[in-house]
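What follows is a single structure, written as structure tokens, with notes after it.
One chain of protein is taken out of this complex; the other chains stay put.
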Amino acid sequence: MTRTERKPDQLRALKISRHYTCHAEGSVLIEFGLTKVLCTASVEESVPSFLRGKGSGWITAEYGMLPRSTHTRSTREAAKGKQSGRTQEIQRLIGRSLRAVTDLSALGERQITLDCDVLQADGGTRCAAITGACVALHDALATLVASGKLATSPLRELVAAVSVGIVAGQPRLDLDYAEDSACDTDMNVVMAASGGLIEVQGTAEGAPFSRTELDALLALATQGINSIIQVQYTALGIRSFTTK
Amino acid sequence: MTRTERKPDQLRALKISRHYTCHAEGSVLIEFGLTKVLCTASVEESVPSFLRGKGSGWITAEYGMLPRSTHTRSTREAAKGKQSGRTQEIQRLIGRSLRAVTDLSALGERQITLDCDVLQADGGTRCAAITGACVALHDALATLVASGKLATSPLRELVAAVSVGIVAGQPRLDLDYAEDSACDTDMNVVMAASGGLIEVQGTAEGAPFSRTELDALLALATQGINSIIQVQYTALGIRSFTTK
Amino acid sequence: MTRTERKPDQLRALKISRHYTCHAEGSVLIEFGLTKVLCTASVEESVPSFLRGKGSGWITAEYGMLPRSTHTRSTREAAKGKQSGRTQEIQRLIGRSLRAVTDLSALGERQITLDCDVLQADGGTRCAAITGACVALHDALATLVASGKLATSPLRELVAAVSVGIVAGQPRLDLDYAEDSACDTDMNVVMAASGGLIEVQGTAEGAPFSRTELDALLALATQGINSIIQVQYTALGIRSFTTK
Amino acid sequence: MTRTERKPDQLRALKISRHYTCHAEGSVLIEFGLTKVLCTASVEESVPSFLRGKGSGWITAEYGMLPRSTHTRSTREAAKGKQSGRTQEIQRLIGRSLRAVTDLSALGERQITLDCDVLQADGGTRCAAITGACVALHDALATLVASGKLATSPLRELVAAVSVGIVAGQPRLDLDYAEDSACDTDMNVVMAASGGLIEVQGTAEGAPFSRTELDALLALATQGINSIIQVQYTALGIRSFTTK
Amino acid sequence: MTRTERKPDQLRALKISRHYTCHAEGSVLIEFGLTKVLCTASVEESVPSFLRGKGSGWITAEYGMLPRSTHTRSTREAAKGKQSGRTQEIQRLIGRSLRAVTDLSALGERQITLDCDVLQADGGTRCAAITGACVALHDALATLVASGKLATSPLRELVAAVSVGIVAGQPRLDLDYAEDSACDTDMNVVMAASGGLIEVQGTAEGAPFSRTELDALLALATQGINSIIQVQYTALGIRSFTTK
Partner (left out) sequence: MTRTERKPDQLRALKISRHYTCHAEGSVLIEFGLTKVLCTASVEESVPSFLRGKGSGWITAEYGMLPRSTHTRSTREAAKGKQSGRTQEIQRLIGRSLRAVTDLSALGERQITLDCDVLQADGGTRCAAITGACVALHDALATLVASGKLATSPLRELVAAVSVGIVAGQPRLDLDYAEDSACDTDMNVVMAASGGLIEVQGTAEGAPFSRTELDALLALATQGINSIIQVQYTALGIRSFTTK
């Protein structure tokens, strides 16, 4: 399986559309090639019970795929009556990633829920979701600053994610669905704008992978995420992002 | 509550975008003003067990709202583990409406599932879903004809739906969310292109309604649906629609 | 399918037995021919959370069919672990119909639950349930007046329901199960004693129906409900019903 | 808590009405005083998967209480989405009791489901259910003989059940709800017509009970069940019951 | 099926290991032959809502079998999403048995949960669970006394349980799995140290059983439980057990 339309270290076309729907405090459509994920951020003036009265806020995420976002229709989780293990794993990952770049105590006793719904899937949906959710979170926090509920935004820095993998013996950046299905090793990397790692999840799909391969994949991911974060900055109309 | 931006018998801006996503056999984004519903039609080469071996096809529908398609976030049904009564009522209505204009025995032992997912809600989502699903169904059936699996499309005629209601004593066509919340009587009408009624659901939200009011609402709905069906024809690039 | 034992505009034998069971504040067995539904009204001195502290009461309904109330045994919903879409649709309809004739703010912070359980089914169970539940609600509210908790009953007027349909080309009143299975168009009408319409639900089971057919069915239903309400008055031992 | 209206060893008024509903192969309303249970027997021409192809039949039972069969309304199990531990315990007991008097291999590959639904509760509902279900089972098996599907009934003998308990230090037969709530020891006994014990379930509600008390309760139960079985014979219009 | 390795009235090797795991207030591994059940007692400083503010404590139990504690693997109840009727019946029995020997009002507003998890099953798991849970409860209550939260233990006396049955016509004590599967009559007896009966559950698996057989089984059970209670005393390092 050769990759002809782009280089191994090249991202797919990346597009971030803010204010995509009208009700949510933050609403972003993010596209990585054919993958399209709608990410909304909803502010709620209360926190889950385990945080009540502790003066700290919370960020949580939910993830879903529309039944026919995929090549063949998959069962609607609401009809089946439960979310799959994969869905839960992804929404836990999104939540952790966004909490890692937010000052939760500065947020106050509020919860922000990030809903990431896949409208069209072609690989890399969880990474697109994290990247888009970060922009939606930025916008939702900005409404809290604009309305005077917060003095400054509790978002410390931007965060983005990308998938990398070894396909046909070649390390590649930003796998599409066909590559993801054919890869030997698959890795999702979540990184902050300042270069710190937030999550590294590498999995041998076929044979085990070597330390050398791991290093090559991390290098590709680092370069890719740096590019993605520039697209986030452009979408937000800012050059860089620093709190305090 | 006066309606200033349009006349009582005027529809909201209506837009139908076909081929909105790439995997489904039929995929339509329909917009009634701010209400946006993504309707996909998925073909499956088997039928539910109660129809197996009977030589007939089936059409079914599922409906969902993205959690933040609404003014305030609502709980994700997949997370709650069950679909609400309202959701089930709506998806049963969509399915019945589309089956009423399709020759199921001509479809053969296949099932078509219509997934109607609300991306943004401002009233009238079930009517938008029926209207959009009809176009998606048309396109999915056309792929079966194009691939030689069917000689002609089993769709007998188009179907569309609209909501009408009495707001502040005035019969109005195509209610938005604010009007729907304030109305005394609310009615959803599903009608085929040839003028036959498929479903009439009128509900007194406040005081009971009179037969005269019912007649006024039916007249408004008939006129509205005629206009909507013209938009469907235009979107499909045809003047009229007749099978056989 | 001809109807020989009664005329097209004739109701089945209708019987209302009050105080059918001993624990509920209102308890009615209603029979429309072979259809038998037990309707109980239970008073609870609290309201659901969305109404707490608002000074208003609530009326809700639940509906069920005993597994062998039908020709062939159907699965027990408690065993299956969920209520079907049909069940939810019906219990929402019953609740709306009864709330439409009750002054909920005069009820005070109380909830009345109407349990409608089908002991034997032969078509028209939802209409029988609404009609019987109205009498049970009347009796439950009377106990609140008798005990001094309310000065007058918050029930504004009686409500009843009937099914009508077009069978073998003929509009007919009060369909039994065989007619209901064979009809082209099926309509359930809920109407208050004063003649106001509360709910009109017409469905094309086969071909679409015309406006003329709709009018004929509404006329039949109006006449039928007027007769049913007389039976309710007789069962209650009153001539008419007016509050205030 | 004294028992004034009847003697300690006296049953409540017992009434068995056959053919109570019209669809089921066996349908019995049984009344033990104010306790009323509708027991239906439904024949299905197939067996659960664990018995398929083994040439043997099966008898199973389901139990339910209408929400307002009790003093205060209890939640509908279908709405809650699961059956309580108590419900499951009771339906397992009913099924075991009826299987114990039936020759399952003579039944052939059929299943009979006994639905026992409590319309009105005043203690002893599980014993009433077993006793009524036995008559319903008798009638359902008789339809199989009448239709020529079976040569003789596989029911070996009748079975009945009664509750006994020690209330205020006194052993009593057939407890009503008030006695059941106040008793120290509660025992349900299931016995066949020939005197064999099928199930003995004694429970200390307060202090442990002695062997002497157990013996007194068993004696009361034996006498009570003998009387109950006579009522079953009378309802069935037979003097005794012997197969082969 | 003869029993060769032990006499009909002989128990299997019985072993009670206290402090088996380190976190629970009481933790006991109990072995009846190959049957091994881990029983933990957990103290919680609150009671279920139905007891709140009433000054009384509560004891409840949960029971589970590891999926491969049995000869063939059974489905994990957590994966299936519900507990079987058998599981619920057993955990209700364990809870009742332990509450019968505890002074709940002396316990104060606390709940003790007894988790009985079967690591290896060879018949008699519910009896082993009751017997082991009693020792775990003893130890958990002792920690409350040791910490000064209670002046004396609210445990009135020890309780133990054993299964007895008629196998191949012979009454036998403490059935293993093979005997339990082959027996005609099966009885579980729960008895307090002072000899009082707490629960007697006898079931005819095949033919009904006679009063004589019941008496023989009760005699065997009484003797067996007396021996079991001695093993409990030994494990606890005490000669006898009396409160107040």
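Order as written gives the chain letters A, B, C, D and E; numbering starts at 1 within each chain.
One rule holds in what follows: a contact is a pair of C-beta atoms (placed from the backbone, for glycine too) under 8 Å apart; a residue touches a chain by one contact, two chains touch by 3 or more.
Computed from a predicted model, the values in this text were never measured in an experiment.
Peer 1: Among the chains included here, which ones are touched by the excluded chain in the whole complex?
Peer 2: Checking the complete complex, the chain left out touches A, E.
Peer 1: Of the residues listed, E:56, E:120 or E:210, which one is in contact with the missing chain?
Peer 2: Missing-chain contact among the listed residues: E:120.
Peer 1: Pick out which of A:105, A:203 or A:234 touches the chain that's been left out of the picture.
Peer 2: A:203
Peer 1: Looking at the whole complex, which of E:1, E:78 or E:238 touches the chain that is not displayed?
Peer 2: E:78
Peer 1: For the chain left out of this view, which of E:11, E:24, E:59 or E:135 touches it?
Peer 2: If we include the chain that is not displayed, E:24 is the one touching it.
Peer 1: Which residues does subunit A use to touch the chain missing from this display?
Peer 2: With respect to the unshown chain, the touching residues of subunit A are 82, 84-86, 88-89, 91-92, 96, 100, 187, 191-192, 194-204, 207-211, 214, 218.
Peer 1: Would you write out the residues of subunit E that touch the absent chain, in ascending order?
Peer 2: Residue positions of subunit E that touch the missing chain: 21-24, 27, 34, 36, 38, 40, 42, 44, 62, 64, 66-73, 76-83, 87, 113, 115, 117, 119-121.
The rule we apply is simple: only the chains that are shown with their structure count from here on.
Peer 1: Going chain by chain, each one touching the next, work out the least steps from subunit A to subunit E.
Peer 2: 4
Peer 1: Overlay subunit B and subunit D by their C-alpha atoms and let me know the rotation angle in degrees, rounded to the nearest 5.
Peer 2: 120
Peer 1: Based on mean C-alpha positions, I'd like to know which chain lies farthest from subunit D.
Peer 2: A
Peer 1: So, what's the distance in Å between the C-alpha centres of subunit C and subunit A?
Peer 2: From the centre of subunit A to the centre of subunit C is 51 Å.
Peer 1: Quick one: report the Å distance separating subunit D from subunit E, using the average Cα coordinate of each chain.
Peer 2: Here the centre of subunit E sits 28 Å away from the centre of subunit D.
Peer 1: For subunit A, write out the residues touching at least two other chains, lowest number first.
Peer 2: In subunit A, 81-82 touch at least two other chains.
Peer 1: Among line, ring, star, complete and other, which one matches the pattern of chain touches?
Peer 2: line
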